[in-house]
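Right, I'll just put the structure down here and ask away after.
As you look at this complex, bear in mind that one protein chain is not there, while each of the others sits in place.
Here the chain labels run A, B and C in written order, and each chain numbers its own residues starting at 1.
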Amino acid sequence: MLTREEAPRLDGDPALPAESARRLYRTMLTARLLDTEAVALQRQGVFPAYVSLRGQEAAQVGSAAAMDARRDFAFPTYREMAVALALGVDMAGYMASHRALWHGGLYDPMAARFAPVNAVVGGPVPHAVGWALGEKLAGRSGCAVSYFGDGASSEGDVHEAMNLAGVMGAPVVFVCQNNQWALSVPNERQIAGGSVAARAAGYGMPGVAVDGDDVAAVYTAVREALERARSGDGPSLVEALTYRAAPHSTSDDTSRYRDPDEERAWAERDPLPRARAALEAAGHADAAFFEQAEAECRAEAERIRDTVSAAPEPPGSDLFAHVYREPTEELARQRRVWQEEVA
Amino acid sequence: MLTREEAPRLDGDPALPAESARRLYRTMLTARLLDTEAVALQRQGVFPAYVSLRGQEAAQVGSAAAMDARRDFAFPTYREMAVALALGVDMAGYMASHRALWHGGLYDPMAARFAPVNAVVGGPVPHAVGWALGEKLAGRSGCAVSYFGDGASSEGDVHEAMNLAGVMGAPVVFVCQNNQWALSVPNERQIAGGSVAARAAGYGMPGVAVDGDDVAAVYTAVREALERARSGDGPSLVEALTYRAAPHSTSDDTSRYRDPDEERAWAERDPLPRARAALEAAGHADAAFFEQAEAECRAEAERIRDTVSAAPEPPGSDLFAHVYREPTEELARQRRVWQEEVA
Amino acid sequence: MSPTATDTPGAASAPAVPATMREALNRALDEALAEDPATLVFGEDVGRLGGVFRVTEGLQRRHGEHRVFDTPLAEAAIAGMSVGLAMNGWRPVPELQFDGFAYPAMDQIVNQIARMNYRSRGAAPMPVTVRIPSFGGIQAPEHHGESLEAVFAHVPGLKVAAPSDAPDAYRLLLQSVRCDDPVVFLEPKARYWDRSPSPAGAGPVEDAAVGTSRVVRPGRHATLVAWGAMVHRCLQAAEAAAEDGVELEVVDLRWLKPIDAAGLAESVGRTRRAVVVHEAPLTAGLGGEVSALITEGAFSRLAAPVQRVAGFDVVYPAGPLEPQYLPTVDRILFAVQRTFE
Partner (left out) sequence: MSPTATDTPGAASAPAVPATMREALNRALDEALAEDPATLVFGEDVGRLGGVFRVTEGLQRRHGEHRVFDTPLAEAAIAGMSVGLAMNGWRPVPELQFDGFAYPAMDQIVNQIARMNYRSRGAAPMPVTVRIPSFGGIQAPEHHGESLEAVFAHVPGLKVAAPSDAPDAYRLLLQSVRCDDPVVFLEPKARYWDRSPSPAGAGPVEDAAVGTSRVVRPGRHATLVAWGAMVHRCLQAAEAAAEDGVELEVVDLRWLKPIDAAGLAESVGRTRRAVVVHEAPLTAGLGGEVSALITEGAFSRLAAPVQRVAGFDVVYPAGPLEPQYLPTVDRILFAVQRTFE
């Protein structure tokens, strides 16, 4: 495994063609703007709470862009908004989860190939392995991408999933966004040995730590891992070293546990300016592009904001609608009680 | 980590003084003889079932002998009979667990510094870390030794425990007895990457694979790990590569899943003759010693066999005796029901 | 019933006539694998070994290593991979080796399997049947004799079944595997060798429809309600009572979620007295639910409070104490007697 310093530096030499690089930038920008809107929505009381991905745009967009959206499948946690965006998920449906309209979100996860929002830290990781194994059993060529955090790496489920993937040769890529913090707990008190990527060797799979704030580096690492999985060489692990620039959630107060200097220092690593600089350095984009991107991405973020804000609340009967595929008499009875006594 | 072939070969050059080496041999021999008696007791219907440790005598006795029985504490699974023996546990009380008199055994685990028999694969591993951490918090110098199998290495609890130990710098030694099989599942289908010892690096701790059939090699590796833990350098992992020479339990039928040739080939690695040969080669023991050892160890095994066979069954009221330290009225009421309707 | 009963597990192509519950379950799995190529059977030791109780014996040979396979020793992963497999179109039938080892999988079962259909608003159904050899009575090691039905029955999104004899085990398991909702299937390991009349000719699978109970012995003086191995214990009690002229009706609940509340009310409405019997510890056991349902459904008819005969609120004990823990025929008869006081 590689430390942040040793990680491949790819922004000067992007593996990405110009058009793709510009697309990634625009997605990152939309994510940043939408994230900002979402924090505002929480302040306005439209969202009861929100978990910001600020700082993790490169890790999320770079990894998602490496996927083949027709055949791969992403298993997110609760902080993968920019992954959803990059995969073309219906974003008002996605943000509905933060408005607490429906915990899993209101998009169609099967059509989007992006599993429902999952709040159990570590919980969805074995799902990704199961999905990948199912793909292999069916003789199809899709791969699963499993997202989880540095904190999640401590959970037993993540270990069981990695071991299972290794034993079964499941075509899955584990993407750990190490944003340095699990709520108030820093890496030093979370990750024995200090590196999630280093765990991969113990499962006989490749593990790499990349600069998670460099969208091209993330893209390249995940693309390689996906190619490996797709060609039958099994799972691998990519640790994207990044930073949670915002509080854990809008209910959190970072002043209780981290140094404001650390947050300020992050500004230098902010993946947005870095991506912009890389595009400029490579001659892929000019001022006009950035101006237009800003306007269009803002419009898109505002459109999503307005759509999710205006979305109707689900009817109370939805309580009963999706518990089972094959309804039970007992639940029908309870629905009648609800109708008579609550509705 | 080291593979079996690279593991230190210590039997020609034992780190053990003659007297200790002879003592280890005698313990291994008693374990073997008692194990054989136990299988017979199961056939006679005295034990409802039995899990043999045949083949694992060196791994168990070598690791236990490295402990300081006054200050360290062992956390076993259900197959550590020879560890108990080496630590001086009341063996009739230990074997009572196999006679199903009491699941945890009838010895005093706190006095013996050997936790109750634990049937949850992986379950006791975090206990060892907690105990070790407690020792560190108290400023005492004891270490915990956590026993588990190759199959157990797949469980989430083992990962969580190792990570916790690493983060907290807990003085614990993880001893994995890799006996090649977890019931009917061989290492290839169990351990991604093929090595439990290799996992240690991912937690930033030393991991070593030793020839688990060489009692001196196991002793040396665990002693070093204990010294490291005791001097404040935190946890480490020793994988003892050994073999489950018997079926998983007396209810098991190995012909369904493993090649009889494999079992036959094991005879060459049998730790008993190897320990004997090492003693002879080092000039530590002569024919008279072996003759006397055989007689005394057999007498000891038979004494334990007879004691456990004759032990009284616990009274029915024991059902209620140990559920709580501070009894409840409801349970007292149930005890009265039991007295009136069952006893 | 069938004198041609044989130890050879039935193949879908050449239906033998299973005589034991173990064989009936084996045959149900065999047929499920044959009828739907999406069905997968996996877990610890279920492949090559055929399961510690041989319930999956021969399935790997007949359906291939891709359809029937061993997993690493990791219950959370076994349950968790089922979610992903189901999302990819498969119909997983995982086994958890013993009741007590369902706890490491609890988070995946409760927080994931049971909720994914709901969370996805029906987009990602979970046709998962989690088989768990369950309950006590075989003098097994610790954690090998637990009764978790109350825990599972409490979880929205799950359905829970527990068969009591061979023919019904066959029907209930096929019904469960075909169900598009997750089912936790609790197999009474003490009855694996039960030789009740064979499933062949025992009525169609539909007779075990989700949420139905069945009267396994009619009677008119009181109703005994049980599931799993305790149905047999109740039949023994009914036999004993019959000698004294007391006719006990025995209801096999078999679906522990949803529970056939109407069936219970009907039976107890007739008999006016009820005793519910289970192996699990008394407090917060499913007996409380059954007692409440009966009382709610037949209060005006009840001549006495519903009695509960359950395991004591103690840790499930080792061998010699097991018979002192499990409900006995005597305890059941004492409880019946109390309903007449």
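Keep this in mind: a contact is a pair of C-beta atoms (placed from the backbone, for glycine too) under 8 Å apart; a residue touches a chain by one contact, two chains touch by 3 or more.
Everything numeric in this text was worked out from a predicted model, so none of it was measured.
Chemist: Of the residues listed, B:Ser255, B:Gln292 or B:Thr328, which one is in contact with the missing chain?
Modeler: B:Thr328
Chemist: So which of A:Asp68, A:Glu313 or A:Glu326 would be touching the chain we can't see?
Modeler: That would be A:Glu313, which touches the missing chain.
Chemist: May I ask which residue of C:Val151, C:Ala169, C:Val183 or C:Leu333 touches the chain that does not appear here?
Modeler: Final answer for the missing-chain contact: C:Val151.
Chemist: Please pick, from C:Pro18, C:Pro92 or C:Gly287, the residue that touches the omitted chain in the full complex.
Modeler: Answer from the full complex: C:Gly287 touches the omitted chain.
Chemist: By the contact definition given up top, give the residues of chain C that touch the hidden chain.
Modeler: Residues touching the hidden chain, for chain C, are 76, 100, 103-104, 106-107, 110-111, 114-115, 118-119, 142-143, 150-151, 153-157, 257-259, 280-281, 283-293, 295-296, 299, 304-308, 312-315.
Chemist: Please identify, in ascending order, the residues of chain A that touch the omitted chain?
Modeler: Against the left-out chain, chain A lists 48-49, 78, 97, 99-104, 117, 119-122, 151-152, 154-157, 182-185, 189-191, 251, 256-257, 313-314, 316, 318-320, 323, 330-331, 334-335, 337-338, 341-343.
Chemist: List the residues of chain B that touch the chain left out of this view.
Modeler: Residues 73, 75, 102-104, 106, 108-111, 115-116, 120, 123-135, 137-138, 144, 156-157, 160-161, 163-164, 167, 321-326, 328-331 of chain B touch the chain that is not shown.
In the analysis below, only the chains that are shown with their structure count from here on.
Chemist: State the chain with the largest centre-to-centre distance from chain C, centres being mean CA positions.
Modeler: Chain A.
Chemist: How big is the gap, in whole Å, between where the Cα atoms of chain A centre and where those of chain C centre?
Modeler: Taking the average C-alpha coordinate of chain A and of chain C, the gap between them is 40 Å.
Chemist: Roughly how many whole angstrom separate the Cα centroids of chain B and chain C?
Modeler: 36
Chemist: Averaging over Cα atoms per chain, report the distance between chain A and chain B in Å.
Modeler: Between these chains, centre-to-centre, one finds 44 Å.
Chemist: Which chain C residues sit where two or more other chains touch them?
Modeler: In chain C, 72, 74, 76-77, 104 touch at least two other chains.
Chemist: Going by the touch rule set out above, which residues of chain B reach two or more other chains?
Modeler: 154-157, 189-191
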